[in-house]
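What you see is the complex with one protein chain gone and the rest in place.
The first chain written gets the first letter, and so on, giving A, B and C; residue counts start at 1 in each chain.
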Amino acid sequence: MFKEKLILTGHIIDSLTLPKTLDTIMEQGGDFKIEELNVGKLKTDKSSAIIEVTSDDEKVFNRILDEVTDYGAEILEDKEVQLIESAKDKTVPDNFYSTTNYNTKVKYNDTWLPIENIEMDCVIVVDTDNMKAECKPLNVVKKGEKVVVGRAGVKVEPLERSRGKAEFEFMNSEASAEKPTQTIIHKIAKEMKEIKDKGGKIVVVGGPAVIHTGCSKVLASLIREGYVDKIFAGNALATHDIENALYGTSLGVDIESGELVAHGHKNHISAINTINKAGSIKEAVDQGILTSGVMYECIKNDAPYVLAGSIRDDGPLPDVITDSQVAQQRMREEVQDVDMVIMIATLLHSVATGNLIPARVKSVCVDISNASVTKLSDRGSAQVISVVTDIGSFLPILKNELEKLEEE
Amino acid sequence: MFKEKLILTGHIIDSLTLPKTLDTIMEQGGDFKIEELNVGKLKTDKSSAIIEVTSDDEKVFNRILDEVTDYGAEILEDKEVQLIESAKDKTVPDNFYSTTNYNTKVKYNDTWLPIENIEMDCVIVVDTDNMKAECKPLNVVKKGEKVVVGRAGVKVEPLERSRGKAEFEFMNSEASAEKPTQTIIHKIAKEMKEIKDKGGKIVVVGGPAVIHTGCSKVLASLIREGYVDKIFAGNALATHDIENALYGTSLGVDIESGELVAHGHKNHISAINTINKAGSIKEAVDQGILTSGVMYECIKNDAPYVLAGSIRDDGPLPDVITDSQVAQQRMREEVQDVDMVIMIATLLHSVATGNLIPARVKSVCVDISNASVTKLSDRGSAQVISVVTDIGSFLPILKNELEKLEEE
Amino acid sequence: MFKEKLILTGHIIDSLTLPKTLDTIMEQGGDFKIEELNVGKLKTDKSSAIIEVTSDDEKVFNRILDEVTDYGAEILEDKEVQLIESAKDKTVPDNFYSTTNYNTKVKYNDTWLPIENIEMDCVIVVDTDNMKAECKPLNVVKKGEKVVVGRAGVKVEPLERSRGKAEFEFMNSEASAEKPTQTIIHKIAKEMKEIKDKGGKIVVVGGPAVIHTGCSKVLASLIREGYVDKIFAGNALATHDIENALYGTSLGVDIESGELVAHGHKNHISAINTINKAGSIKEAVDQGILTSGVMYECIKNDAPYVLAGSIRDDGPLPDVITDSQVAQQRMREEVQDVDMVIMIATLLHSVATGNLIPARVKSVCVDISNASVTKLSDRGSAQVISVVTDIGSFLPILKNELEKLEEE
Partner (left out) sequence: MFKEKLILTGHIIDSLTLPKTLDTIMEQGGDFKIEELNVGKLKTDKSSAIIEVTSDDEKVFNRILDEVTDYGAEILEDKEVQLIESAKDKTVPDNFYSTTNYNTKVKYNDTWLPIENIEMDCVIVVDTDNMKAECKPLNVVKKGEKVVVGRAGVKVEPLERSRGKAEFEFMNSEASAEKPTQTIIHKIAKEMKEIKDKGGKIVVVGGPAVIHTGCSKVLASLIREGYVDKIFAGNALATHDIENALYGTSLGVDIESGELVAHGHKNHISAINTINKAGSIKEAVDQGILTSGVMYECIKNDAPYVLAGSIRDDGPLPDVITDSQVAQQRMREEVQDVDMVIMIATLLHSVATGNLIPARVKSVCVDISNASVTKLSDRGSAQVISVVTDIGSFLPILKNELEKLEEE
């Protein structure tokens, strides 16, 4: 019979730590006994519980412990973290601990080491000499690094639900196009304004539909006005933005008239050709060739951008990082000081960004398709707030709401 | 060997009458010989062609004639229409002629009788005493009425493509969310303004998402300002509009805050209860109970509305026509003097309306789903202009564009 | 200061009654004190809690009570139900109690009266002479009937989560096309087999896509083999099924070749014409005119069907109930003895059915669109299991899985 005692503390009932723990034990087919349960009598009080979990199937038992510790349950008997050295570059021991995107600590040498830059689906490497714990993607682990295995000595801190009504969280329900669009966008605008006022940083992750739907100018103005601090995109958004700035078209469609220009497909190749001639986007701006648009404003306002290459790229532009691992690493670096991520009309870049950000970062995902939004949450970015709407109207309305807030 | 000569006249090459005719003959496995072809040398000239079509398979031959006459080809030898009396109410002879939604004439007693109120998938009944031809749905045909059978003596006039660029038609391509939203809406607004200025009529066909997405006020103002002359909807749009006017919610979601009100689902039943107490929507307006919203403006501005019942209705409101055939007939009557139909977020009412309108009526279909728009055109309303966008932003932007046009 | 004591009993922690209750109080801005909490120590034990909820805002207070009683919390002080007579047909007092789709009882004259045939968004009428309580839609309430108002004396019993793994419930998560299709269908087949073996009843609610995608034969065979006991549909499914049986086409598309038959649109009108001549579907079967398909099997196997009319109907068939309220009432009657509802490719009929069924009925919703499935759950049918897949392959695979189960 396998047996372990768990301790749960905090707002364990309404933040669902206790229900989820009991649920998991039952679903997996284990048994439990609640040994202690102190429930805060008032809504400001914290609660705690001690639960004994048992099973006669080791596999089941381990699954239960794996899962409940992700919800914030701790194994009562306070063990140290277990470390095994990597035997070969890019590999870890089989029993490696796989991270969540919640704040995590590991206990080593009687000290709880915090893990900064936590990211899901990574491993934890402990530098025992310097008493530091780091979250690392598998493929950068080096031979000889000490990797955390098992779950002993690892403590996960799930986000607590805020007490009282949290304006921004209200929308965190199932995605649907049948919700009051302007109200939702108003709340996103308010959150952006608050972050900006506090000196926080916002990154927009965008697909080419931003340009196709005629929103190059609007996004450009949000960068200029300091609401958007960084851009993550691909070759397509940048190319069509430049095509739009140079020729007034996006993939050959005239943005003003909505008509397909004859041989308009050629325009995006011409745009790349123009930047290739100048040498880079920055040089095109410096030489007075590129004078408006999203990429122009990035250059002018020193807003960092990561243009990640993909196999469907024409060109690509010289600024595009064609190696996907190098691009991912650049995104990882840029994401560290970010408070909010707004993902617009790109599943690829959104999932990539969602993989990289810790749970504390506020995330908004805007797409016209329910399915895209569902895919994001299927992949673990459950904290995402979803807006099912048309990009071509989302950005203009967002700008409008920000302007109204400015005036107040 | 079956053989018939066809005559084609008009802009038969660029309006595709000739290519489609040849195409059909080949696809169906028939043979043709072009006996004459006079092509207009200049773009303002008309052309004509005489084509002999042959096949040794009678079924194939008839299929070809059926199809090419729908594109505007006429059988050269000028026959009279063939009539057979209906043997029983709601039934027609097996070989009945099934209508398209294009202008159609039938030749009887050496006279071409025009068919007014043409509608697809109906039959033609000729009143030989009064020399009148009428388009009738199957289920209103009476025993003894003379029904057109076969295709002899029937002439269909497909819409010709306009010479030069037609602004409104530019968008008549495949639906996609990746088009410049504001540009498209601007053109719809322009068309609406032109129709209004000419004294034309516009009907909005709407689903409850119009209210759920917070657009009750906007649609109400379009009625007040005379841009929308009639409303086709169901119990849901009307109920939620009234719920919104009375309690500020739509299916229990507060439109201002976006939050689900506790027991908010009760609000729509309360709204119906309130109207039931008053007796009807009009009485609720007259008694000062209902003072804003879409239905209020319909009453105040004498804008006719048809509220068609469906099996998912709670209530329904006393104004709802619960019999679907009676409701369809009311829609048929109201559609006769209409110049433009704007269908928003309702597949059921849109398909119903699409079935009723002749091809000359300008149609706009707005939905967040590509699939909905595709379904409409799969069902024969090919002249529909599709906008894939979010309702919650479509109507505010449309209103905005109309205001800008007013100022010009 | 408003104050009330609540009692919660059962598996209140893992069935989420307690967490949801606390959550609601906090979200709405009330306060609570947990006066007693007895938690079952083992997973088979029941728990109970007494919670005092307070607020100084009456509106907030009432909202909290409204909501928590829906989750199964009871007001401790055991009051009798409050009744007010309806002042006018089709109307109820303003403060009427609006039903959920969970089992519900009302306390009258010291007796808990069960409400059979519970249905959401209705009212409760008590026949005090005969000590009976009934759930009624608003529009059938008669003047003078005694209607429950407020929430006193009303007890709602939410479904408890099953202990241990429930095969059928495993899928009750967010809809997604990225799930193992055959596995999901296998489990549905298993559930159907179990219900059939126990003598239970299954209704299929279907849209015309069932026929368009070529599944007429498969659904027909499921009726013949007793897996499907009843059909809810519209004119379209029945018409295209008959069109398919008579001409091999569905809306003019040949099901065997996938090609559009020339003038094929006429076929569905011919199908209606044929049935109109015979008098009804049954008469067409009796006269040997209709010899296969879904409707044929319904007649041959005495499987009840409800064909509900809608405004987009051509014809309609003589068997169609054109009045939506009459059709809804027929569906209400047929649904009473049903154990499982399988809703396929029809939002209209699915929402209508979802409105009528109590929470205990197992429901499966199959559609190719995430959005349709989301709409169903937005409207309160949260117990629905969703399958995002293609109809044209769902039914053949389902049949195949049932055959495999038969062989075992």
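The rule is simple: contacts are C-beta pairs under 8 Å (C-beta built on N, C-alpha and C of every residue); 3 or more make two chains touch, one makes a residue touch a chain.
As the structure is a computational prediction, the values presented were derived from the model and not from experiment.
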Residue, one of A:P19, A:G40 or A:P137, that touches the chain absent here: A:P137
Listed residues B:L18, B:V92 or B:V106, member touching the removed chain: B:L18
Touch residues of chain B, complete complex, unshown partner: 13-14, 16, 18-19, 22-23, 25-27, 29, 31-35, 37, 39-43, 161, 163-165, 174-178, 369-371, 374-375, 377-378, 388
Absent-chain interface as seen on chain A, which is shown: 24, 28, 63-64, 66-67, 70, 87-88, 90-92, 94, 96, 98, 120-121, 123, 137-139, 251, 261-263, 265-266, 268-270, 272-273, 276-277, 308-316, 318, 322-328, 331, 347-349, 351-352, 355, 368-369, 371, 379-380
Contact set of chain C toward the excluded chain (per top definition): 170-171, 177-184, 187, 208-209, 212-214, 250, 253, 255-259, 368, 388-394, 396-397
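The criterion applied here is as follows: only the chains that are shown with their structure count from here on.
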Chain of greatest Cα-centre distance to chain C: A
Chain closest to the assembly centre - both centres taken as Cα means: C
Copies chain B and chain A - interface residue numbers shared by over half, same or different: same
Centroid distance [mean C-alpha coordinates] between chain C and chain B, Å: 33
Where chain A and chain B are represented by their mean Cα positions, the distance between them in whole Å: 45
Per-residue overlap in chain B, given as positions that touch at least 2 other chains: 368
